[in-house]
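So that we are looking at the same thing, I have put the structure below in structure tokens.
For this view, one protein chain was removed and the others were kept in their places.
Labels A, B, C and D are assigned to the chains in the order they are written; within every chain, residues are numbered from 1.
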Amino acid sequence: MNIIILILILFFLGAIITAFSGKISALVQDILFLIVLVVPAVLFFTGVDMNTESIITFSQAQLTFGMTPLSYYFSLIVMGLAVLAGFYTVGQMNGKKRKGYYYLNYILSIGAMFGILMSKDFISFFIFWEIMTWASYLIVIYNGKNVQKIGIKYFVMSAIGAYAMLMAIVLIHSITGSFLITDLISEYTGMTQGMQLLIPALLLIGFGVKAALMPLHIWAPDAYSNAPMSYTAIFSGALSKMGIYGMVIVFLSLLSKVPEGALIRDIVAWLAAITAAISTLWAIKQDDAKRLLAYSSIGQLGYIIIGVAIGTPMSIIAGLFLAFMHGVFKSALFMVVGAVEKQTGTTDLTEVTGLIRKMPWTFLAALISIIALAGIPPLGGFVGKWMLYESLILSDHFMLVILVFFSSTAAFLYCYKILFGFFLGQEEKEWAHVKEAPAIMIVPMVILSISSIVLGTYPQLILKPINAAMMSFGLPDTYGNLWKESILFNKWGNQIALAPIMYGIMLVFVIVTIFLFFRNRSRTRYVTTKDISTSGEIIKEHENLTFSRGFFQPFLRAVEPVMKRQIDKYMLSFAKGVEDLFEFTRRIYNGNGQTYAIYAMIFLIILLMFGKNLLG
Amino acid sequence: MEGILMSILGAIATFLLAFVVGMTYGGIRRKVIARVQNRYGPPIYQNFIDAFKLFSKTTAVHHGAMHLLGPAFLMVSAVVALMIIPVLRDNIWFTNLNFKGDLIFLIYIMTFGPLGMALGAGQTGNPNSAIGVTRGLSQMVGFEIPWVMALVALMIKYNTTSVVDLMNVQNEVGQWLIFQNPFAFVAAILASLGMFRYAPFNIVGAPTELASGPASENGGKFLFTMMSAGSVFAFVKLTLLVDVFFGGASNLIELVIKTFLLYMIPVMYGVVNPRYRTEQAVTYFWGWPLLFGFLAIIYSVYF
Amino acid sequence: MDYGIYQDKLTRIVTDIARSHSLWILAYGTGCGAIEVPATMTSRYDAERLGVRGAATPRQADVLMITGYLTVKTLKRVIRVYEQMQDPKYVIGFGSCAVNGGMYWDSYNTIKQLDLYLPVDVYISGCMPRPEAVLEGFAKLQEQIRAGEARGATKYKDNLDYYRGNQKKIIKNWDFPDYNW
Amino acid sequence: METFLEKIKDRISVNFELDRSSIDVERKRVDVQIKKEQIPSILRYLKENMNFRHLMHASVVDWLEEGKFEVLFMLWTPKEKIRVFVRTKLDRDNPVMENLDMIWPQLNTYEREFKEMYGIEFTGLVAPEEFILEDWEGPPPMRRDFDTEAYAKDVFSERIGREDAQDVRETIAKRSGEVIPDFAKKHSR
Partner (left out) sequence: MVGSPVLFVAIPLLAAFIIPLTGMIWKNSVRIIPGLVLAFMFALSISLMGYVSEHGTIVEVIAGWKPPIGINLVFSPFTGFLTMLMTFLGFMVWLYSYKFKRNVDFEPSMKYFILLMLLVTGSVGIVLTGDIFNMFVFIEIVSISGYGLTSFYTRRDSAEAAFKFLFMGAIASTFLLIAIMIIYSQLGTLNIADIAEKMPLMDNKLKVLSLVFFILAIGVEAEIFPLNGWAPDVYTQAPGPIGAAFAGIVVKAAIYASVRLVYTMYDFGGAFDLFIIIGLITFIVAETTALRQDRLKRMLAYSSIGQMGLVMIAFGIGTKEGVYAALFLMFNHAIIKSLLFFSGSYLVFNKKNKYIKHVNGMGKYLPITSVLFTIGSFAIIGLPPFSGFWSKLAVLTAAADSKMVILIAVILIISILEAVYYLRVVNRIYFFDKKEKTETQKPSINALIAMICLGIIVLVIGFYPDLISGYLDRAATDLMDKGNYIKEVLTINK
């Protein structure tokens, strides 16, 4: 049996077995869950190579599975995150209800993502896409809060995307007579101009929903924040990347081949830039860590989409690199929030304060991930952002640079807010009992944060697969002279020379830190955060002076004109208008037999009037 | 071995230069403010005395690891920025790590310090610190936009993100960029008002309002670290402006003259202005500076 | 004063000179005396030329200026502020109220002898002292520092029991944190 | 104006049983005295029915000789710009009164002050903590029978040089040759 099929079967059978093994014991269920995640990952990393291909034939369609360099790259994200978040999940779900339901959908969605990446034709792509959608939908409504609003919003937006994609798929089929992705690519240039624009546009709508591109993003904040955090790590880290994956295919193999593609590319890039800017502002406004990170995810996906959409080799590298990094640090952050939620029971940034001494490891993971998220050297986030700026400037997208810069500067605001809200500030009596999260939750977070450090210094670790993926799209081999293209590094010639800089920074960091930190630490004593200068007032035990409400109020006042207009509201009022319209059609059926008879007569008359046309 | 020793010595020399110049400029600023207010003012070396006193003060308490690390972050960021910026043009002195001095790298590494400091300030538990930090971050969003617009205008025009390349361009043309794209200079200098955080943009550490904001729990050596990092930062910012708009400096005297003249702009603007409120400080940068930024970009793209 | 590693006399002299020329004051404006501080700082008298400069918080300050009468309630805050200041630190009692209660000598809640509770380095008399007097007070303080005599902080630490005893006599509900340096 | 003030006074006296009432045309004010039981109702009446919405001030006078505390509420109407003084007398030995801060919330502050300074009890008053006198254990200090000098001598130590306890006023008068009238000698410290 082919190994890809084997992995898929393992996932799907394993999901069902895991779901029902809860009847035996919770421990067995946990172990099975981990086995079902780890074994396919091991199989994948050892057994799958670019030559494995397998075909399942149906009368309607041929399902072709195989791996491309691009899907290998994305599989790295999915498989790695799935395993890490899996361990985290076991810790987080410990003692929760309906574990079977959760595990089932978790594994199903992972399997579906893997299926998407391994699909070489649109039918299996779409099937797995939809499995992923409803599995994630079922997890989004796991908590059962506001299901009618959030769940329906997510599902409707997904349905819009999926049906747009489906339409594109059947159009492709009608033109090429095949569902294979490679056939589409090879026959794309021969299509009519209308189809050349329509098909990518429809596909982009489909992918844009999952990648939370602007007018299609309205589901994301609610869905991200309502799912359990261990899944949101997957949701934002891996699942949204499926949209990116599709976009890469559309942009690189379709739109870059026709001159009209530039229009769509620019539109998407602009939408993405606006998405990034606006959602960053919204993230600043949030007081709930989950929602904050949700908006932040949308913004970060915006950068990735910009990189992919611009389409110069450099920007694609930037986009793909950021996609990986975003998977790493954003999952770590969601895990941090989940850990805090588990230990304190809330994610409200205005309530929880001063956990740094209670949960030091969690804080460390949060700190490193936040630094990566903010794009500050020497961590991984910076490398991606740097390449993005470079590529935007070199390709003369100057207004996009400004927008991206604006949003990434504004991102510092929420970065600080989340660190401050949970971990800094005064220690409160209410959280005095809080303990560090269990090790099974800590370890994945720490591994992820370490990888953001490592990838900042050694980006070539993932630049190699990125390069392979890009070469598979016919782009030039940039791995060797990647940095030549960027004017940054020509002092060191054509080798990858990020490391010396980063070493330099780290050296300075270590020297100064050791000098100041340890020197000061040995000479000073720790005093509690209640011992602060407050005009001589002695802070009582029940008093907490932490500044947490209305955190960026002045800033938000400054940007209020932008924030007043919400797409969400427009869409809702549109939907409401449509429903009212349907109320009108409903009245056609008024329940009166005579009316129905009149309808029949009118129908007869109309048919007779147009009877001549029936002759054809 | 010798090379390493030399580069370490060079780094120390750069640091000392930046420290001395930055501190002296700070002293001059105090003197200027005093004179504008019809006072005699402290001596120019007053900042050195203050720094030395702070350094010699006992520092007995800290509020936790981040509090200890905050000033260290600030210092790291200042030193790294200093190591990267090309101090002198065509001179082997003071070229530490600067791999042609990438602008984007510089912008980011310069935000790293304040953010680290903000974390340190956060852990002290003093509400004033956090308020100051939020103000500072808000203001940063404000001034970064025109600042980046000005830089992007130049980067697009000359298709480079390197400071050294920009300096070379000015040398080849024989004309400073301030004359080639005056709008960019105006936008950048207006943005730098916010960057220096002098009045009217001193909303972060407003002493009478916030009890000096992020610094409010830091005394002694912490404050000394912050003060010297601030001086180094001031030097870095001035050098950057000089490099980008005034063709850099080929020797120290030229550098000092150019930076001093530039430094006087925010100082003079500050002495005659009261303090803004936060949203005013943010939206200030989205008015005229933004317009100049647009003009700069349009000018560099179409002319 | 705890000089720690600065045992060397030359270093001590240099630091003392630096300290004397960089006095960051924390003006505890308890009474009417607070109005004289701005006059001292601004253009006519300009205390900044002596290196005197306002500090925002006790952590940064060197000099605690108690400008005016002290009630029991404010004494508590003043002690707290003083304890939060970092070594070396000096206290200036400012105005006759701070010296001996002044016109509130028979008030039911005015402290009439500040040095029972805090080690005062310099008293500036007057009701109110004029800025010239304030400047002279600073000059005196600088002299003391340079001479190595202004050792209020050490005195306070060494005789903490004495000061605490006096303080506790006045302040009934004692809820201070421990003095930690 | 006079008739107008009279009218207001009449209107009050129709509704409430007043102990004493007068008008002051020059200062545009009506002055009424009333039993303490009727204070809440009269204040509410004045506030709601007669548009005296603004509580300007409330204070206490210690009539040591009478053995009474006089509590005074000054109300003001922004429309006619007229003041009404409502007074009541409490027994000095047992100064108890009803809590009034539901009529004007700012009365809470006044009541806390009266409680600390005069020892007047307000039944139902909710005060979060001490108002001015932290850790005060002595008698209410603003009562006229409280001997502040003795108290200060007892609690605070005098700085040496102030033992003579000269009266400042007298010393200055002696130095400058000023003649202090008799009535001012006793209680004018």
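Points worth noting:
The rule is simple: contacts are C-beta pairs under 8 Å (C-beta built on N, C-alpha and C of every residue); 3 or more make two chains touch, one makes a residue touch a chain.
These numbers come from a predicted model, not from an experiment.
Partner chains of the missing chain, restricted to those shown and counted over the full complex, are A. Checked against the hidden chain, the listed residues A:Gly144, A:Pro259 or A:Pro561 yield one contact partner: A:Gly144.
On the side of chain A, touch with the chain left out of the figure occurs at residues 58-61, 123, 126-128, 130-131, 133-134, 141, 144, 147-148, 151-152, 155-156, 159-160, 163-164, 166-167, 170-171, 173-174, 198, 579, 581-583, 585-586, 588-589, 591, 593, 595-597, 599-600, 602-604, 607-608, 611-616.
By definition in this document, only the chains that are shown with their structure count from here on.
Among the chain pairings, A-B comes first (most C-beta pairs in contact). Averaging the CA coordinates per chain and comparing them to the mean over all protein CA atoms picks out B as nearest. If each chain is reduced to the centroid of its CA atoms, chain C and chain D end up 38 Å from each other. Multi-chain contact residues of chain C (touching two or more other chains): 57, 59, 76, 180-181. In chain A, the residues that touch at least two other chains are 525, 527, 530-531, 533. Interface residues of chain C facing chain B in the complex, by the touch rule stated above, are 2, 4, 6, 14-15, 18-19, 21-22, 24, 42-43, 46, 48-49, 51, 53-57, 59-62, 86-88, 180-181.
Chain contact summary for the complex, chain D toward chain C: residues 132-135, 137-138, 141, 146, 148-149, 151-152, 155-159, 161-162, 165, 168, 189. If you check the complex, the residues on chain A that touch chain C are 525, 527, 530-531, 533, 535-538, 540.
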